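All protein chains but one are shown in place.
After this line comes subunit A, so read on.
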Amino acid sequence: MKRRNFYIVSDGRLKRKENTLYFESGEDRRPIPVNAIYAIYALGSLTVTSKALSYLAREGICVHFFNRYGLYEGSFYPREGLVSGEVVIRQAEHYLDHDKRLYLAKAFVEGSIMNMARVLRKSGEDDSEVISALQALADAGRIDEVMGAEAVARNAYYSKFDSILQEMKFERRSRQPPENEVNAMISFGNSLLYSAVISEIYHTQLHPAISFLHEPMERRFSLALDIAELFKPVIVDRLIFNLVNRKVVTEGDFDDRFNGVLLNENGRRKFVKAFNERLEKTVKHRKLKRSVSYQRLIRLECYKLVKHVLNAEKYRPFVMWW
């Protein structure tokens, strides 16, 4: 069966029975055919039995957990099925060699800037400020300067949000906690995207902790942060513009009873559904000459990295071509 992402927003238990998974909550019992699962996103409070986990591990299915604020907490990352010492060693080499690392870090930021500019142009906004950060990027000789160029571009990019968003105010980026509705959606969307990238990395030989733009940190899959950077504008930000301007998500879908603003359960359901539709949305790939989904584009990006570290083909970042 075609494997899909499942998002469990309700509270309940996930257990294994009759070689398939069941989600139980109260009286409800919902079977999920195991061969239909690509990854599971646990957004509610979920109890998973060890039998269910070992079955998921055997099938190579990742489970991503989020806290009650909708922020990413961690993943159940089954034992790697596609181990390649060669790729890991080469990947580490590209981290350890300053020039090689700089090349990849710049590539990620360049792709990210181009995609931001593209999103602005598609919304009829001026992108010159964002594009001009490319000069600083080209001049950057250290990783922190690359990060700096990225920050400049992102600030310019965010400053256009208020004229794109007709129904809600953005003002400025705020995190932990998000100060308003738009920020809440950006944080939540980025968390979902980060997990989606982890799922894709799992299905390749890449090591999830060896990253190039972000510093490889302990206890974190920082390579997913690098790759997510490229897709944030295309997947998360455009989704938010869409949801806000078509009034799919409105004031009533948020909760502001504590220090910040967060999506409530109903809002989360809408957001997650739209997010998944976006991942499954397809575009015609120019080189492959066939339709690929956005999710597949993330996987292709991983393959490009594998080729790059193996010196088979130089990595060029993903830039939206439509």
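The rule is simple: a residue touches a chain if its C-beta (ideal position, glycine included) is under 8 Å from a C-beta of that chain, and two chains touch if they have at least 3 such contacts; residues count from 1.
Methods note: contacts and distances are computed from a predicted model.
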Protein name (UniProt record) of the chain left out of view, among "Branched-chain amino acid ABC transporter permease", "CRISPR-associated endoribonuclease Cas2", "Cation:proton antiporter" or "ferredoxin:thioredoxin reductase": "CRISPR-associated endoribonuclease Cas2"
Out of A:I8, A:M114, A:A184 or A:V309, which touches the unshown chain? A:I8
Residues on subunit A facing the left-out chain by the touch rule are 1-2, 4-10, 18-20, 23, 30-36, 269, 272-273, 276
